[in-house]
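Down below is the structure, laid out as structure tokens.
One chain of protein is taken out of this complex; the other chains stay put.
Right, chain A next:
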Amino acid sequence: MIEATGLRKSFRVGRGRGATTVDAVRGVDFAVRRGEIVGFLGPNGAGKSTTLRMLATLIRPSGGAATIAGVDLLRSPAQVRRRIGFVAQASGTYDDSTARRDLVLQARMHGLSKSVAQELAVGAIRAFQLDEFADRKIKTYSGGQRRRLDVALGVIHSPRVMFLDEPTAGLDPPSRVRMWQEVRRLREEGMTIFLTTHYLDEADSLCDRISIIDAGRIVAEGTPSDLKREISGDVVAIDFAATDVADGAAGDLPAATKLLAEAPYVHAAEPVDGTLRLYVDSAATAIPQIMRALYDRGIEPGAIEARRPSLDDVFLAKTGRSLAE
């Protein structure tokens, strides 16, 4: 449904001689099949939004090619617009308007007649449960209500492909869960969904497949479980920043990192934000060895935890940085 090859975007920053070129997206390839929910996971500034805005015809790619619902993005952007819906990070609604007015306007901008637009607005208000506040000014809406309206606006014309830029950024947990339900419902209605997120849990539970993007490049791609399986074994996280540890424990982090990185039962040791993450075959057998090694050096860890690898571990392994930082 979406196919991109070598998609690039560079921006000129500054003017005249002081101008520099910033490569926001450095050539990404990916494909999204019909009915899939695919996510771009990456930190802010990784090039997620830029990629999405290129696919949504808002900015012109500097290079590469893409086909969306069978239409060439560069050659026929106008045809692409008929087949896609887009929900930007910024809400894009008028504060003084109402949900109903904006829904009707949106449908009419897609070329529909007033009566059809009004019918579609009624349907969208019902489907997204906006009834309670549909005729109130948008500035009185909560974050979650507003976001539901944004998505309702994006799909008013029943597009085949839906682009969502950070659909749940800034929402409280119940609103996020609700938004996930809406996204799954759209998929059940036959839409193909492409979204960006910097939330690990969102990528994990909502997306069928994810592409991890960092500094304008895709560094890993696959289903969340496949990606996590790539990191074989378990993760042991040792917390040196826990509050109940005597002063100076945080200072032990570099020493512990050095010590354990060389241990034969540890594949990799990565310090993240006061915590040491150790990648091991089996936490059950590694933990006693780790404890013994630390005690021999007189290092007392604050807390120790064993868990299955998360997407953040995948991100850390691919980029050397943690997304959770």
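In this section, a contact is a pair of C-beta atoms (placed from the backbone, for glycine too) under 8 Å apart; a residue touches a chain by one contact, two chains touch by 3 or more; residues count from 1.
Note that in this section contacts and distances are computed from a predicted model.
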{"item": "Record-based protein name (UniProt) of the chain missing from this complex, from \"ABC transporter\", \"Citryl-CoA lyase\", \"Sarcosine oxidase subunit delta\" or \"Transport permease protein\"", "value": "\"Transport permease protein\""}
{"item": "Hidden partner chain, touching residue among A:Q89, A:Q129 or A:S158", "value": "A:Q89"}
{"item": "Touch with the omitted chain, as defined above, among A:Q106, A:Q145 or A:T319", "value": "A:Q106"}
{"item": "Absent chain, residues of chain A that touch it", "value": "53, 56-60, 77-78, 81-82, 84-86, 88-97, 101, 105-106, 108-111, 137, 153, 157"}
